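I have a structure here, written as structure tokens, and I will follow up with some questions on it.
One protein chain is absent from this view; the other protein chains keep their places.
Each chain carries a letter (A, B and C) given by its place in the written order, and its residues are counted from 1.
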Amino acid sequence: MQRRSEGERPLRIAVSGAGADTCDPHLEQLGEEVGALLAENGAIVICGGLGGVMEGVARGAASRGGISVGFLPGSDADAANPYITLPIASGLGEARNVLVARSGDALIAIGGEWGTLSEVSLAMKIGVPVVLLAPARTGDLGLPVAASPREAVETALRSARGR
Amino acid sequence: MQRRSEGERPLRIAVSGAGADTCDPHLEQLGEEVGALLAENGAIVICGGLGGVMEGVARGAASRGGISVGFLPGSDADAANPYITLPIASGLGEARNVLVARSGDALIAIGGEWGTLSEVSLAMKIGVPVVLLAPARTGDLGLPVAASPREAVETALRSARGR
Amino acid sequence: MQRRSEGERPLRIAVSGAGADTCDPHLEQLGEEVGALLAENGAIVICGGLGGVMEGVARGAASRGGISVGFLPGSDADAANPYITLPIASGLGEARNVLVARSGDALIAIGGEWGTLSEVSLAMKIGVPVVLLAPARTGDLGLPVAASPREAVETALRSARGR
Partner (left out) sequence: MQRRSEGERPLRIAVSGAGADTCDPHLEQLGEEVGALLAENGAIVICGGLGGVMEGVARGAASRGGISVGFLPGSDADAANPYITLPIASGLGEARNVLVARSGDALIAIGGEWGTLSEVSLAMKIGVPVVLLAPARTGDLGLPVAASPREAVETALRSARGR
């Protein structure tokens, strides 16, 4: 039977990005590549569980047999996108962003409007390392920017292991 | 690639019970049997991630290759017991009890002092079906009481499927 | 200018009880007497901000020029009953019960179904003293039961000062 200290568990990487209503298809595609690479590297994907980038990253993880957790703002697990393995209907509203920001070993933010910016700033406040991909509102914050999904995933995994 | 509506996902069953400081070893043993039976039935186990009943149920799940989620009150994933697959360091304090109460398709409460009673009453308020095993403070609430771990798991799975 | 340590601030007393949909008018009346007595004693009233007992207690406080805080589950301050001085639209859903349970120096529970029971058990878990008035589901918990609104308020104020 598996008995593990925290250092022996799979890494958990949070991915933040716009929902379906404001998401550029290109960003969802980046999310899918990020999700696939995270799953290939054995990481559990954590996200907000809805559409857009969140659906992209869960679809990417699912395409490689990976696990994704979706922290939903509402109280209905049915609101999760169909690629989420483990929907958590938090019922906490926007406070679920704190769960996304806090419960990963690192955070990858893709594009991003206000919700993503809130998760990035909460992660920085809490001390979770952040890497940006295709930054939008997050672009002037002096945070590391990755040139590709692969670089974003490599940076996040390295930062996560270094915590 | 797996694409699933909520009805096709694995059931998620929450298990509530005393932490290590107040937990009778017999209750932890009941937790282990419940965790093992849930994993055998393909359910994901949700709990508070700490010791006592929470450790028992996670150990039981791990003994059958199952997955357990631990919603920790604090901000350090290292506080999770060593059998938890996915620790969520919520940082929400006692408000993490709401996540335990809400995010399962049913709740099994084993023994139980004030924390367990809070999760049982939150689940009932929210509409998550509850079954008790070896009830303590929860014994006068008119809720179904199971005679064994097996009966508790069967009742919980049946209620969860009926939601 | 007023500069105060915590011990010099007005006491904050939380009052818990059924909402409008399940509330016996007699309980709302008890709430009104409790709210009036708390305000007469200079305490700030904390409650869940909605109808039933919550409206009674806020109305009682307002009748004596007192202050009441209402922690609403939703995101709309308009949902507060008209006697609440300070509505807090928490958006946290049932997790707002933790704010009610935690932020008073003592908790008076009037009648009470599942929501009230959750606040009582959270308060006991956290270490906030509790007194019951006209207990319902809370009646078998071994907690102090007051015979009248006056006794409930006196007990709560005494417990709050003794923390």
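We adopt the following convention: contacts are C-beta pairs under 8 Å (C-beta built on N, C-alpha and C of every residue); 3 or more make two chains touch, one makes a residue touch a chain.
Remember, it's a predicted structure, so these values are computed and weren't measured experimentally.
*Asks:* Could you tell me which shown chains are touched by the chain that is not displayed?
*Replies:* Per the touch rule above, the missing chain touches A, B, C.
*Asks:* For the chain that's not shown, point to the residue among A:V98, A:L133, A:A146 or A:A160 touching it.
*Replies:* A:V98
*Asks:* Any idea which of C:V69, C:A109 or C:V153 touches the chain not displayed?
*Replies:* Candidates C:V69, C:A109 or C:V153; residue touching the omitted chain: C:V69.
*Asks:* Mind listing the chain B residues that contact the chain we can't see here?
*Replies:* Residues touching the hidden chain, for chain B, are 75, 91-95.
*Asks:* Given the full complex, what residues of chain C touch the hidden partner chain?
*Replies:* 1-6, 9, 12, 44, 59, 62-63, 69, 75, 77-78, 80, 82-83, 85-92, 98-99, 102-103, 126
*Asks:* If the missing chain were put back, which residues of chain A would it touch?
*Replies:* 92-95, 97-98, 101-102, 113-115, 117-118, 121-122, 124-126, 137, 140-141
The rule is simple: only the chains that are shown with their structure count from here on.
*Asks:* Using mean CA coordinates as chain centres, what's the chain B-chain C distance in Å?
*Replies:* The answer is 30 Å.
*Asks:* So what's the Cα centroid distance for chain A and chain B, whole Å?
*Replies:* Averaging C-alpha atoms per chain gives centres 26 Å apart.
*Asks:* Distance from the CA centroid of chain A to that of chain C, rounded to the nearest Å?
*Replies:* Each chain reduced to its C-alpha mean, chain A and chain C end up 39 Å apart.
*Asks:* Would you please write down the residue numbers of chain B that are in contact with two or more other chains?
*Replies:* 92, 98, 102, 126, in rising order.
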